[in-house]
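Below is a structure I'd like to ask you about.
Only a single protein chain was left out; the remaining protein chains are all shown in position.
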Amino acid sequence: MTDRSPDLDADVDVDTTAPDHTGSPATRVLGLAALATLVLWALYGLVWSPPDVNQSDAVRLFYVHVPSAILAYTGCFLTAFASGMWLRRRSRGWDALAAASAELGLVFVTITLVTGSLWGNVTWGTFWTWDARLTSTALLAVMLVGYLALRRVEISPAGSARAAVMGLLLVPNVIIVNRSVEWWRSLHQTSTLMKLEPSIEGEMLTAFAVGMLAGALVFAWLLIHRFRVAWLEQQVEQHDLEAAVAARRAEAGVPQTTKTTEAQPV
Amino acid sequence: MELVVHFRAAVALLGRFPALAGIDLDVARGQIVLLRGPNGAGKTTLLRACAGLVPVVSGDAVVLGFDLCQDPRPVRSRVGLLAHSTGLYDDLTADENVRFWGRACRASRAEIDAALAVVGLDGTLGKVPVRRLSAGQRRRTSLACLLARRPELWLLDEPHAGLDRDTRDQLDGLVRQAAKQGATVLFSSHELDRAEALADRTVELIGGVAGLTADPDPSPSREAAGVA
Partner (left out) sequence: MWRDIALVAERDLRIELRSRVTANQVAPFAVLILLLFAFALDPDRGILEKATPGLYWVAVLLAGVLAINRSAALDDADGTRDALRLSGLEPPAVFLGKVAAVAAELLALEILLAVGVAVLYDAELSGFGLLAATLVAATVAIAAAGTLYGALVGGLRARDTLLPVLLLPVLAPVLIGATRAFESALGTTVTAGWAWCGLVGGFAVVYLVAGSLAYGALLEDS
(Lines give C-alpha, C1' and ligand atoms only; values in the text may rest on other atoms or scores of the structure.)
Protein backbone atom coordinates (compact mmCIF):
# COMPACT_ATOMS: atom_id res chain seq x y z
CA MET A 1 0.00 0.00 0.00
CA THR A 2 1.54 3.27 -1.01
CA ASP A 3 1.04 6.48 0.83
CA ARG A 4 -1.39 8.03 -1.60
CA SER A 5 -4.96 9.07 -1.01
CA PRO A 6 -6.94 8.42 2.21
CA ASP A 7 -4.93 5.61 3.69
CA LEU A 8 -7.51 3.70 5.63
CA ASP A 9 -4.94 1.31 6.97
CA ALA A 10 -2.81 3.96 8.57
CA ASP A 11 -2.81 4.66 12.24
CA VAL A 12 -4.48 7.98 11.67
CA ASP A 13 -5.56 9.33 14.98
CA VAL A 14 -8.64 11.12 13.84
CA ASP A 15 -9.14 13.59 16.62
CA THR A 16 -12.85 13.50 17.16
CA THR A 17 -12.73 16.33 19.65
CA ALA A 18 -12.47 19.16 17.15
CA PRO A 19 -10.08 21.95 18.07
CA ASP A 20 -11.72 25.35 18.22
CA HIS A 21 -8.77 27.26 16.89
CA THR A 22 -5.67 26.67 14.86
CA GLY A 23 -3.33 28.43 17.23
CA SER A 24 -0.44 26.92 19.08
CA PRO A 25 2.40 28.20 21.23
CA ALA A 26 4.58 28.57 18.17
CA THR A 27 2.09 30.61 16.23
CA ARG A 28 1.40 32.83 19.18
CA VAL A 29 5.03 33.73 19.43
CA LEU A 30 5.13 34.24 15.70
CA GLY A 31 2.00 36.34 15.81
CA LEU A 32 3.33 38.60 18.51
CA ALA A 33 6.58 39.00 16.67
CA ALA A 34 4.69 39.89 13.52
CA LEU A 35 2.56 42.40 15.35
CA ALA A 36 5.58 43.98 16.94
CA THR A 37 7.43 44.35 13.68
CA LEU A 38 4.32 45.72 12.03
CA VAL A 39 4.14 48.45 14.61
CA LEU A 40 7.81 49.14 14.19
CA TRP A 41 7.37 49.26 10.48
CA ALA A 42 4.52 51.69 10.69
CA LEU A 43 6.60 53.94 12.88
CA TYR A 44 9.59 53.80 10.60
CA GLY A 45 7.56 54.10 7.51
CA LEU A 46 5.31 56.90 8.57
CA VAL A 47 7.24 58.83 11.12
CA TRP A 48 10.89 58.15 11.53
CA SER A 49 12.15 57.91 7.99
CA PRO A 50 12.62 61.13 6.12
CA PRO A 51 10.60 62.05 3.08
CA ASP A 52 12.37 61.52 -0.18
CA VAL A 53 14.02 64.44 -1.91
CA ASN A 54 12.03 64.00 -5.08
CA GLN A 55 8.82 62.42 -4.09
CA SER A 56 8.27 63.58 -0.52
CA ASP A 57 5.84 61.42 1.33
CA ALA A 58 4.72 59.39 -1.64
CA VAL A 59 7.80 57.28 -1.27
CA ARG A 60 6.34 55.78 1.88
CA LEU A 61 4.10 53.69 -0.30
CA PHE A 62 7.21 51.87 -1.39
CA TYR A 63 7.66 50.39 2.00
CA VAL A 64 4.43 48.55 1.43
CA HIS A 65 4.60 48.09 -2.30
CA VAL A 66 7.94 46.38 -2.70
CA PRO A 67 7.68 43.92 0.19
CA SER A 68 4.17 43.04 -0.98
CA ALA A 69 5.45 42.35 -4.46
CA ILE A 70 8.20 40.14 -3.14
CA LEU A 71 5.77 38.26 -0.92
CA ALA A 72 3.27 37.85 -3.74
CA TYR A 73 5.89 36.20 -5.89
CA THR A 74 7.03 34.14 -2.93
CA GLY A 75 3.49 32.86 -2.50
CA CYS A 76 3.33 32.03 -6.16
CA PHE A 77 6.63 30.14 -6.12
CA LEU A 78 5.59 28.34 -2.98
CA THR A 79 2.39 27.19 -4.66
CA ALA A 80 4.39 25.90 -7.60
CA PHE A 81 6.82 24.11 -5.33
CA ALA A 82 4.04 22.54 -3.26
CA SER A 83 2.24 21.48 -6.43
CA GLY A 84 5.39 19.83 -7.70
CA MET A 85 5.85 18.02 -4.40
CA TRP A 86 2.25 16.90 -4.48
CA LEU A 87 2.77 15.38 -7.90
CA ARG A 88 5.63 13.37 -6.50
CA ARG A 89 4.24 12.42 -3.11
CA ARG A 90 0.51 12.73 -3.53
CA SER A 91 0.01 13.66 0.10
CA ARG A 92 -2.70 16.07 1.18
CA GLY A 93 -0.32 18.28 3.12
CA TRP A 94 1.30 19.54 -0.05
CA ASP A 95 -2.05 20.20 -1.63
CA ALA A 96 -3.17 22.21 1.40
CA LEU A 97 0.04 24.21 1.26
CA ALA A 98 -0.43 24.97 -2.42
CA ALA A 99 -3.94 26.24 -1.82
CA ALA A 100 -2.97 28.32 1.21
CA SER A 101 -0.03 30.03 -0.40
CA ALA A 102 -1.98 30.79 -3.57
CA GLU A 103 -4.60 32.61 -1.55
CA LEU A 104 -1.97 34.56 0.32
CA GLY A 105 -0.22 35.30 -2.94
CA LEU A 106 -3.43 36.81 -4.24
CA VAL A 107 -3.83 38.96 -1.15
CA PHE A 108 -0.35 40.37 -1.50
CA VAL A 109 -0.70 40.81 -5.23
CA THR A 110 -3.74 42.93 -4.62
CA ILE A 111 -1.84 45.04 -2.11
CA THR A 112 0.99 45.40 -4.60
CA LEU A 113 -1.30 46.55 -7.36
CA VAL A 114 -3.22 48.95 -5.19
CA THR A 115 -0.15 50.58 -3.70
CA GLY A 116 1.56 50.73 -7.07
CA SER A 117 -1.49 52.32 -8.57
CA LEU A 118 -1.82 54.83 -5.75
CA TRP A 119 1.82 55.71 -6.07
CA GLY A 120 1.35 56.35 -9.75
CA ASN A 121 -1.61 58.54 -9.02
CA VAL A 122 0.25 60.62 -6.48
CA THR A 123 3.29 61.08 -8.66
CA TRP A 124 1.91 61.41 -12.15
CA GLY A 125 -1.81 61.76 -11.71
CA THR A 126 -2.73 58.52 -13.44
CA PHE A 127 -3.88 55.41 -11.70
CA TRP A 128 -2.20 53.07 -14.08
CA THR A 129 1.11 53.18 -15.82
CA TRP A 130 2.03 50.36 -18.11
CA ASP A 131 5.07 49.80 -16.05
CA ALA A 132 6.69 46.41 -16.50
CA ARG A 133 6.40 45.25 -12.94
CA LEU A 134 2.84 46.44 -12.50
CA THR A 135 1.72 44.87 -15.75
CA SER A 136 3.27 41.51 -15.12
CA THR A 137 1.96 41.58 -11.58
CA ALA A 138 -1.51 42.21 -12.95
CA LEU A 139 -1.13 39.14 -15.12
CA LEU A 140 0.02 37.19 -12.08
CA ALA A 141 -3.13 38.31 -10.33
CA VAL A 142 -5.29 36.98 -13.15
CA MET A 143 -3.40 33.69 -13.14
CA LEU A 144 -3.86 33.25 -9.40
CA VAL A 145 -7.55 34.01 -9.71
CA GLY A 146 -7.78 31.41 -12.45
CA TYR A 147 -5.93 28.89 -10.30
CA LEU A 148 -8.26 29.44 -7.37
CA ALA A 149 -11.27 29.24 -9.70
CA LEU A 150 -10.02 25.90 -10.93
CA ARG A 151 -9.60 24.63 -7.39
CA ARG A 152 -13.14 25.66 -6.59
CA VAL A 153 -14.58 23.73 -9.51
CA GLU A 154 -12.43 20.70 -9.03
CA ILE A 155 -12.89 19.49 -5.48
CA SER A 156 -11.29 16.26 -4.42
CA PRO A 157 -10.27 15.03 -0.97
CA ALA A 158 -6.61 14.50 -1.62
CA GLY A 159 -5.94 17.16 -4.19
CA SER A 160 -6.14 16.88 -7.93
CA ALA A 161 -3.62 16.57 -10.71
CA ARG A 162 -5.25 19.42 -12.60
CA ALA A 163 -4.68 21.92 -9.84
CA ALA A 164 -1.18 20.60 -9.28
CA VAL A 165 -0.17 20.85 -12.92
CA MET A 166 -1.55 24.35 -13.16
CA GLY A 167 0.18 25.32 -9.93
CA LEU A 168 3.45 23.95 -11.16
CA LEU A 169 3.10 25.82 -14.43
CA LEU A 170 2.71 29.11 -12.57
CA VAL A 171 6.46 29.46 -12.26
CA PRO A 172 7.41 29.11 -15.93
CA ASN A 173 4.41 31.25 -16.81
CA VAL A 174 5.44 34.01 -14.44
CA ILE A 175 9.03 33.93 -15.61
CA ILE A 176 8.11 34.05 -19.28
CA VAL A 177 5.54 36.77 -18.74
CA ASN A 178 7.96 38.86 -16.71
CA ARG A 179 10.74 38.58 -19.23
CA SER A 180 8.58 39.44 -22.19
CA VAL A 181 6.75 42.31 -20.50
CA GLU A 182 9.95 43.87 -19.25
CA TRP A 183 11.60 43.57 -22.60
CA TRP A 184 8.54 45.03 -24.23
CA ARG A 185 8.28 48.01 -21.93
CA SER A 186 11.98 48.70 -22.14
CA LEU A 187 11.48 49.50 -25.81
CA HIS A 188 9.56 52.55 -24.77
CA GLN A 189 11.35 54.96 -22.55
CA THR A 190 8.35 55.58 -20.37
CA SER A 191 9.03 56.27 -16.77
CA THR A 192 8.83 53.19 -14.68
CA LEU A 193 8.38 52.65 -11.01
CA MET A 194 11.71 50.95 -10.93
CA LYS A 195 13.50 53.86 -12.54
CA LEU A 196 12.10 56.28 -10.06
CA GLU A 197 12.78 54.06 -7.14
CA PRO A 198 14.79 56.18 -4.75
CA SER A 199 18.24 55.10 -3.81
CA ILE A 200 17.46 53.95 -0.37
CA GLU A 201 19.95 54.51 2.37
CA GLY A 202 20.14 55.27 6.01
CA GLU A 203 16.85 55.40 7.76
CA MET A 204 14.95 54.65 4.59
CA LEU A 205 16.88 51.43 4.27
CA THR A 206 15.99 50.54 7.82
CA ALA A 207 12.34 51.24 7.16
CA PHE A 208 12.50 49.07 4.10
CA ALA A 209 14.24 46.24 5.91
CA VAL A 210 11.78 46.36 8.78
CA GLY A 211 8.98 46.32 6.25
CA MET A 212 10.40 43.22 4.65
CA LEU A 213 10.68 41.49 7.98
CA ALA A 214 7.20 42.48 9.07
CA GLY A 215 5.74 41.30 5.78
CA ALA A 216 7.56 38.00 5.98
CA LEU A 217 6.34 37.36 9.52
CA VAL A 218 2.76 38.22 8.66
CA PHE A 219 2.97 35.98 5.61
CA ALA A 220 4.30 33.10 7.63
CA TRP A 221 1.71 33.53 10.33
CA LEU A 222 -1.18 33.66 7.88
CA LEU A 223 0.21 30.76 5.94
CA ILE A 224 0.48 28.50 8.96
CA HIS A 225 -3.05 29.24 10.04
CA ARG A 226 -4.53 28.83 6.56
CA PHE A 227 -2.60 25.62 6.10
CA ARG A 228 -3.91 24.27 9.37
CA VAL A 229 -7.46 25.12 8.44
CA ALA A 230 -7.04 23.25 5.15
CA TRP A 231 -5.46 20.34 7.02
CA LEU A 232 -8.36 20.18 9.43
CA GLU A 233 -10.78 20.26 6.52
CA GLN A 234 -9.06 17.24 5.09
CA GLN A 235 -9.15 15.49 8.44
CA VAL A 236 -12.89 16.01 8.52
CA GLU A 237 -13.22 14.53 5.07
CA GLN A 238 -11.14 11.56 6.08
CA HIS A 239 -13.38 11.05 9.07
CA ASP A 240 -16.46 11.36 6.91
CA LEU A 241 -15.04 8.85 4.52
CA GLU A 242 -14.58 6.22 7.19
CA ALA A 243 -18.10 6.88 8.39
CA ALA A 244 -19.39 6.54 4.83
CA VAL A 245 -17.65 3.20 4.36
CA ALA A 246 -19.12 1.95 7.61
CA ALA A 247 -22.59 3.13 6.64
CA ARG A 248 -22.38 1.45 3.28
CA ARG A 249 -21.36 -1.78 4.88
CA ALA A 250 -24.20 -1.55 7.38
CA GLU A 251 -26.51 -1.15 4.43
CA ALA A 252 -25.10 -4.36 3.04
CA GLY A 253 -25.65 -6.18 6.31
CA VAL A 254 -21.99 -6.90 6.95
CA PRO A 255 -21.21 -7.56 10.66
CA GLN A 256 -19.71 -4.31 11.98
CA THR A 257 -16.10 -4.22 13.10
CA THR A 258 -14.34 -1.35 14.83
CA LYS A 259 -11.65 -0.78 12.22
CA THR A 260 -12.23 -1.09 8.50
CA THR A 261 -8.96 -2.93 8.10
CA GLU A 262 -10.11 -5.83 10.17
CA ALA A 263 -13.05 -6.66 7.98
CA GLN A 264 -11.62 -9.92 6.72
CA PRO A 265 -13.82 -12.93 6.24
CA VAL A 266 -13.00 -15.55 8.78
CA MET B 1 -6.27 -22.82 -10.72
CA GLU B 2 -5.05 -19.51 -12.01
CA LEU B 3 -6.85 -16.57 -10.51
CA VAL B 4 -7.52 -13.87 -13.02
CA VAL B 5 -9.23 -11.63 -10.46
CA HIS B 6 -8.42 -11.59 -6.76
CA PHE B 7 -9.98 -9.01 -4.44
CA ARG B 8 -9.90 -8.96 -0.66
CA ALA B 9 -11.66 -6.25 1.32
CA ALA B 10 -11.06 -3.90 -1.57
CA VAL B 11 -12.29 -0.34 -1.20
CA ALA B 12 -12.60 2.03 -4.12
CA LEU B 13 -13.69 5.65 -4.18
CA LEU B 14 -15.66 7.70 -6.64
CA GLY B 15 -14.67 11.16 -5.56
CA ARG B 16 -15.42 10.95 -1.86
CA PHE B 17 -18.01 8.23 -2.01
CA PRO B 18 -16.93 4.67 -1.24
CA ALA B 19 -18.57 3.00 -4.20
CA LEU B 20 -16.85 -0.24 -3.27
CA ALA B 21 -16.80 -0.68 0.47
CA GLY B 22 -15.36 -4.15 0.74
CA ILE B 23 -15.09 -6.62 -2.11
CA ASP B 24 -14.04 -10.23 -1.77
CA LEU B 25 -13.88 -11.87 -5.14
CA ASP B 26 -11.95 -14.66 -6.81
CA VAL B 27 -12.40 -15.49 -10.47
CA ALA B 28 -10.53 -18.28 -12.22
CA ARG B 29 -9.43 -18.22 -15.84
CA GLY B 30 -12.11 -19.17 -18.30
CA GLN B 31 -15.01 -18.52 -15.95
CA ILE B 32 -18.05 -16.51 -16.88
CA VAL B 33 -19.20 -14.64 -13.79
CA LEU B 34 -22.42 -12.67 -13.41
CA LEU B 35 -22.54 -9.67 -11.08
CA ARG B 36 -25.96 -9.16 -9.66
CA GLY B 37 -27.36 -6.53 -7.38
CA PRO B 38 -29.64 -3.53 -7.10
CA ASN B 39 -28.91 -0.21 -8.80
CA GLY B 40 -26.17 1.70 -7.05
CA ALA B 41 -24.64 -1.44 -5.61
CA GLY B 42 -21.34 -0.78 -7.31
CA LYS B 43 -21.39 -3.21 -10.23
CA THR B 44 -20.20 -0.63 -12.73
CA THR B 45 -17.50 0.55 -10.35
CA LEU B 46 -16.29 -2.99 -9.79
CA LEU B 47 -16.01 -3.59 -13.50
CA ARG B 48 -14.17 -0.32 -13.99
CA ALA B 49 -11.88 -1.11 -11.08
CA CYS B 50 -10.96 -4.39 -12.74
CA ALA B 51 -10.15 -2.37 -15.85
CA GLY B 52 -7.78 -0.23 -13.84
CA LEU B 53 -9.84 2.92 -14.27
CA VAL B 54 -10.95 3.42 -10.67
CA PRO B 55 -8.30 3.61 -7.95
CA VAL B 56 -8.46 0.97 -5.24
CA VAL B 57 -7.43 2.65 -2.02
CA SER B 58 -7.38 -0.19 0.44
CA GLY B 59 -7.34 -3.97 0.54
CA ASP B 60 -5.98 -6.37 -2.05
CA ALA B 61 -6.82 -6.12 -5.71
CA VAL B 62 -4.91 -8.18 -8.24
CA VAL B 63 -6.10 -8.55 -11.82
CA LEU B 64 -4.21 -10.63 -14.38
CA GLY B 65 -1.28 -10.62 -12.03
CA PHE B 66 -1.11 -6.83 -11.72
CA ASP B 67 -1.53 -5.14 -8.37
CA LEU B 68 -4.18 -2.45 -8.85
CA CYS B 69 -3.31 -0.67 -5.63
CA GLN B 70 0.21 -0.06 -6.79
CA ASP B 71 -0.29 0.87 -10.43
CA PRO B 72 -3.50 0.15 -12.32
CA ARG B 73 -2.16 1.14 -15.70
CA PRO B 74 -0.50 -2.04 -17.01
CA VAL B 75 -3.71 -4.01 -16.71
CA ARG B 76 -5.59 -1.72 -19.06
CA SER B 77 -4.30 -3.02 -22.33
CA ARG B 78 -5.16 -6.60 -21.34
CA VAL B 79 -8.84 -6.04 -20.62
CA GLY B 80 -11.81 -5.12 -22.76
CA LEU B 81 -14.55 -2.96 -21.30
CA LEU B 82 -18.02 -2.66 -22.77
CA ALA B 83 -19.49 0.19 -20.76
CA HIS B 84 -22.71 2.18 -20.64
CA SER B 85 -21.02 4.90 -22.65
CA THR B 86 -20.09 4.00 -26.17
CA GLY B 87 -16.50 5.24 -26.31
CA LEU B 88 -17.12 6.24 -29.92
CA TYR B 89 -16.71 9.45 -31.86
CA ASP B 90 -20.09 10.51 -33.18
CA ASP B 91 -18.77 12.22 -36.27
CA LEU B 92 -16.78 9.25 -37.51
CA THR B 93 -18.26 6.15 -39.09
CA ALA B 94 -18.42 2.84 -37.29
CA ASP B 95 -15.67 1.57 -39.54
CA GLU B 96 -13.42 4.53 -38.78
CA ASN B 97 -14.04 4.21 -35.07
CA VAL B 98 -13.14 0.54 -34.93
CA ARG B 99 -10.09 1.14 -37.08
CA PHE B 100 -8.89 3.93 -34.84
CA TRP B 101 -9.37 2.06 -31.59
CA GLY B 102 -8.00 -1.11 -33.14
CA ARG B 103 -4.85 0.56 -34.38
CA ALA B 104 -4.50 2.34 -31.05
CA CYS B 105 -4.16 -1.02 -29.30
CA ARG B 106 -1.94 -2.43 -31.99
CA ALA B 107 -4.48 -4.80 -33.53
CA SER B 108 -3.64 -6.01 -37.00
CA ARG B 109 -5.71 -5.10 -40.01
CA ALA B 110 -6.96 -8.65 -40.23
CA GLU B 111 -8.11 -8.62 -36.62
CA ILE B 112 -9.96 -5.37 -37.16
CA ASP B 113 -11.61 -6.62 -40.33
CA ALA B 114 -12.64 -9.82 -38.56
CA ALA B 115 -14.12 -7.88 -35.64
CA LEU B 116 -16.15 -5.72 -37.99
CA ALA B 117 -17.37 -8.76 -39.88
CA VAL B 118 -18.48 -10.59 -36.74
CA VAL B 119 -20.81 -7.78 -35.68
CA GLY B 120 -22.02 -7.18 -39.19
CA LEU B 121 -20.49 -3.75 -39.66
CA ASP B 122 -18.19 -4.53 -42.55
CA GLY B 123 -20.68 -3.47 -45.17
CA THR B 124 -22.54 -0.26 -45.88
CA LEU B 125 -23.68 0.00 -42.29
CA GLY B 126 -20.11 0.51 -41.25
CA LYS B 127 -19.81 3.59 -43.41
CA VAL B 128 -22.53 5.47 -41.55
CA PRO B 129 -21.52 8.11 -38.99
CA VAL B 130 -22.12 6.83 -35.49
CA ARG B 131 -24.48 9.66 -34.68
CA ARG B 132 -26.95 8.18 -37.16
CA LEU B 133 -26.79 4.68 -35.77
CA SER B 134 -29.30 3.22 -33.35
CA ALA B 135 -28.34 2.40 -29.78
CA GLY B 136 -28.08 -1.28 -30.59
CA GLN B 137 -25.87 -0.60 -33.57
CA ARG B 138 -23.61 1.59 -31.48
CA ARG B 139 -23.34 -1.16 -28.91
CA ARG B 140 -22.29 -3.52 -31.70
CA THR B 141 -19.65 -1.04 -32.78
CA SER B 142 -18.28 -0.83 -29.25
CA LEU B 143 -18.29 -4.60 -29.16
CA ALA B 144 -16.25 -4.68 -32.35
CA CYS B 145 -13.72 -2.38 -30.69
CA LEU B 146 -13.51 -4.86 -27.83
CA LEU B 147 -13.18 -7.86 -30.13
CA ALA B 148 -10.34 -6.24 -32.04
CA ARG B 149 -8.36 -6.01 -28.80
CA ARG B 150 -8.61 -9.75 -28.09
CA PRO B 151 -8.56 -9.11 -24.34
CA GLU B 152 -7.82 -11.73 -21.71
CA LEU B 153 -10.53 -10.35 -19.46
CA TRP B 154 -13.89 -9.21 -20.73
CA LEU B 155 -15.76 -6.70 -18.60
CA LEU B 156 -19.30 -6.17 -19.79
CA ASP B 157 -21.57 -3.65 -18.10
CA GLU B 158 -25.18 -4.63 -18.84
CA PRO B 159 -24.28 -5.81 -22.33
CA HIS B 160 -27.76 -7.05 -23.17
CA ALA B 161 -29.50 -3.76 -22.59
CA GLY B 162 -30.82 -2.20 -25.78
CA LEU B 163 -30.05 -5.15 -28.02
CA ASP B 164 -32.62 -7.13 -29.95
CA ARG B 165 -32.94 -10.85 -29.40
CA ASP B 166 -30.80 -11.95 -32.31
CA THR B 167 -27.98 -9.68 -31.28
CA ARG B 168 -28.25 -10.88 -27.70
CA ASP B 169 -27.94 -14.45 -28.86
CA GLN B 170 -24.97 -13.52 -30.95
CA LEU B 171 -23.35 -11.80 -27.98
CA ASP B 172 -23.90 -14.82 -25.76
CA GLY B 173 -22.31 -16.99 -28.42
CA LEU B 174 -19.29 -14.73 -28.58
CA VAL B 175 -18.93 -14.78 -24.80
CA ARG B 176 -19.03 -18.56 -24.63
CA GLN B 177 -16.57 -18.85 -27.45
CA ALA B 178 -14.18 -16.42 -25.78
CA ALA B 179 -14.36 -18.32 -22.51
CA LYS B 180 -13.60 -21.58 -24.33
CA GLN B 181 -10.54 -19.92 -25.82
CA GLY B 182 -9.23 -18.99 -22.40
CA ALA B 183 -10.63 -15.52 -21.82
CA THR B 184 -12.42 -14.69 -18.59
CA VAL B 185 -15.71 -12.83 -18.55
CA LEU B 186 -17.20 -10.66 -15.83
CA PHE B 187 -20.54 -9.11 -16.61
CA SER B 188 -23.49 -7.44 -14.97
CA SER B 189 -27.07 -7.73 -16.10
CA HIS B 190 -30.64 -7.24 -15.06
CA GLU B 191 -31.81 -9.83 -17.60
CA LEU B 192 -31.62 -12.58 -15.02
CA ASP B 193 -32.91 -15.57 -17.01
CA ARG B 194 -30.58 -15.08 -19.92
CA ALA B 195 -27.71 -14.02 -17.71
CA GLU B 196 -27.91 -17.00 -15.40
CA ALA B 197 -28.04 -19.33 -18.35
CA LEU B 198 -24.85 -17.79 -19.65
CA ALA B 199 -22.90 -17.53 -16.42
CA ASP B 200 -20.93 -20.19 -14.61
CA ARG B 201 -21.58 -18.52 -11.32
CA THR B 202 -23.20 -15.50 -9.78
CA VAL B 203 -21.85 -12.94 -7.33
CA GLU B 204 -24.16 -10.76 -5.30
CA LEU B 205 -23.22 -7.15 -4.83
CA ILE B 206 -25.06 -4.99 -2.31
CA GLY B 207 -24.04 -1.60 -1.02
CA GLY B 208 -20.56 -1.85 -2.45
CA VAL B 209 -19.91 -5.11 -0.70
CA ALA B 210 -19.50 -8.58 -2.13
CA GLY B 211 -18.39 -11.83 -0.68
CA LEU B 212 -17.94 -10.67 2.87
CA THR B 213 -21.08 -12.44 4.02
CA ALA B 214 -21.26 -15.45 1.74
CA ASP B 215 -18.75 -17.25 -0.42
CA PRO B 216 -20.46 -18.22 -3.68
CA ASP B 217 -19.12 -21.58 -4.81
CA PRO B 218 -18.68 -22.25 -8.49
CA SER B 219 -21.05 -24.91 -9.76
CA PRO B 220 -18.85 -27.98 -10.39
CA SER B 221 -20.49 -29.10 -13.63
CA ARG B 222 -20.36 -25.65 -15.25
CA GLU B 223 -16.82 -25.02 -14.23
CA ALA B 224 -15.57 -28.27 -15.68
CA ALA B 225 -17.14 -27.39 -18.99
CA GLY B 226 -16.07 -23.74 -18.96
CA VAL B 227 -12.35 -23.95 -18.34
CA ALA B 228 -10.24 -24.65 -21.40
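Should a chain be cited, it is by its letter among A and B, assigned in written order, with residues numbered from 1 in that chain.
In this text, a residue touches a chain if its C-beta (ideal position, glycine included) is under 8 Å from a C-beta of that chain, and two chains touch if they have at least 3 such contacts.
Predicted, not measured: the structure shown is a model, and the values here were computed from it.
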Given A:L87, A:V114 or A:A244, the one touching the chain that is not displayed: A:L87
Residue among B:L3, B:L53 or B:L125 touching the omitted chain: B:L53
Which residue of A:I70, A:V114 or A:L169 touches the chain not shown here: A:L169
Touching residues (missing chain, whole complex) on subunit A: 87, 139, 142-143, 145-146, 149-150, 153-154, 160-162, 164-166, 168-169, 172-173, 176-177, 179-181, 183-184, 187
Where the unshown chain meets subunit B, residue by residue: 48, 51-53, 76-77, 79, 81, 83-92, 96, 100-101, 103-106, 129, 145
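Heads up, the rule we're going with is that only the chains that are shown with their structure count from here on.
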Approximate Å spacing (C-alpha centroids) for the pair subunit A, subunit B: 46
Residues of subunit B defined as touching subunit A within the complex: 8-9, 11, 13, 15-18, 21-22, 24, 55, 57-58, 69-70, 206-209, 211-213, 215
Residues of subunit A defined as touching subunit B within the complex: 1-2, 4-9, 156-157, 237, 240-241, 244-245, 248-249, 251-254, 260-261, 263-265
